[in-house]
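Removed: one protein chain of the complex. Kept in place: all other protein chains.
Chain nomenclature is as follows: A and B, assigned in order of appearance, with residue numbering initiated at 1 for each chain independently.
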Amino acid sequence: MDPKQEAIKELLIKMADDQLIIGHRHSEWIGLGPILEEDIALASIAQDKVGQSYTLFQLLHDQFGTADPDTMGFLRAENEYRCCHLVEYPNGEYDFSLIRHFLFDHAEYHRFDMLQGSTFEPIRGIARKFKSEIKYHILHADVWVRRLGTGTEESHQRMQAALETAFPLALGIFEPSPYEQVLIEENIFPGEDALRQRWLETIQPILEEASLQMPDPSSVEPAYGGRRGYHTEHLAPLLEEMSWTLRYDPEAERW
Amino acid sequence: MSDFIQSLDPRIVRLQVREDQPFEPKEAGDQWETYEVFHQAKTGARLIHVGSLHAPSPDLALVFAKEQYGRRSTTTDMWVVRTADIFTLHRQDIDIFETAQEKLHREPQGYMEVRKYIEEFKKRQQQEGTSDGSEAGSH
Partner (left out) sequence: MYGGGYIPGSASPQETPKEDPEKLAEFEEKINRGEKIEPHDWMPYEYRRQLIRMIEQHAHSEIIGALPEGTWITRAPGFKRKLALMAKVQDEVGHAQLLYSAAETLGKSREQMINDLLSGKSKYSNVFNYPAKTWADAAIIAWLVDAGAIINQTTNSKGSYGPYCRALERICWEESFHLRYGYDTVVALATGTKKQRQMVQDALNRWWRPIMHFFGPPDKISVHTEKLVRWKVKLATNDEMRQQFLNMYVPKIRELELEIPDPILHKDPETGKWVYSDPDWDEFFRVINGNGPCNKERLAVRKKAEMMGQWVRRALHNPRQQYVTPLA
């Protein structure tokens, strides 16, 4: 395959993996959220994420002949996944879950915004559709982060601590791919650096309104490795769970 | 043996729940206040009251309403309003809407007899016309 094709494929796989894993993490809150109404809202976001991942695996299958979405999503070896470490961490408490959702979705929004103008034609329409879903995800995250950042002493401290934990992990979203140059030159995607720049410019003022102190990106070690198949210890057990039923009877054609 | 419940649910195992999990009974206000939700299913339609929800502020009320009352239908508009801000009657006074007297003066059915008067008028005109020999009716 020529490098351009490889580059697109790599880009799509990491996007699909990120969404699949964070969607699973969000889904773990279903039935356990802080109040019924919020439970329902986050359950929708979880479905959107997993649904977007499904769409991208379908696109990969159609355009690049990768395995069917279920095999790609649930049955690869751990080191074949390209998700970033941010999405792998267990939910912990609501502070971490919300901050992760906030940091992740602002990056997603810009990523798909950029992809709307891609020379890789098939991603454009998809990106536009995804963006309207992610717009709600951002609205949801922003309201919560603002409210909890300025809520009680306890909520402020929790959110600040969660931000400090999640921030280096979030920088791992932008781990450069070996194909950055190709993506940029071919106008497929403006690159992770450009994305990170836009992301920082967006989240900073919101965090300020929330009275939260964003760590200085230049003084933080980004959590890289995920994009090359090196993962935290949290991914393998989750993948085992995700494939549990499918592996129970590999002969089965339909579940 | 661990003190935590060994659930069949991996999510619950990760949560580390004890069988004697303490619980502080909720105080009033724990679930915030309530909002009423209004939904428009297509442009041109009226907004209809579809239910209520709990929220701490209007912005979150709308964020919640979008999924609880909009996720399964097409939506072209949605409003939320604090239940406390809705002004209505006491139920025992709702009978002020029972119209006792006939209110035909403001109903279309109160004005159904024009045709009768026109026909009578025409008949009269015709009779008069015949008697003086001139043509009656149209120009």
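The definition used in the following text is that contacts are C-beta pairs under 8 Å (C-beta built on N, C-alpha and C of every residue); 3 or more make two chains touch, one makes a residue touch a chain.
Just so we're clear, the structure is a prediction, and the values are computed from it rather than from any experiment.
Q: Please pick, from A:L148, A:L212 or A:L235, the residue that touches the omitted chain in the full complex.
A: A:L148
Q: Tell me where the left-out chain touches subunit A, residue by residue.
A: Residues 24, 27-28, 30-37, 39-40, 43-44, 46-47, 50-51, 53-54, 57, 69-70, 73-74, 93-94, 147-148, 151-152, 154-155, 158, 238, 241-242, 244-246, 248-249, 251-255 of subunit A touch the chain that is not shown.
Q: With the missing chain put back, which residues of subunit B would touch it? List them for me.
A: Counting only subunit B, the missing chain is touched by 5, 7-12, 15, 17-34, 36, 49, 51-54, 56-57, 60, 68, 72, 82-84, 86, 88, 90-92.
The working rule: only the chains that are shown with their structure count from here on.
Q: Can you compute the centre-to-centre distance for subunit A and subunit B, using the mean CA position of each chain? Integer Å is fine.
A: The answer is 40 Å.
Q: For the complex, which residues does subunit B have touching subunit A?
A: 10-11, 14-15, 31-32, 53-57, 59-60, 63-64, 66-68, 71
Q: So in the complex, the part of subunit A that touches subunit B is made up of which residues?
A: These residues of subunit A touch subunit B: 28, 32, 35-38, 40-41, 43-44, 90-91, 136, 139-140, 143-144, 147, 241.
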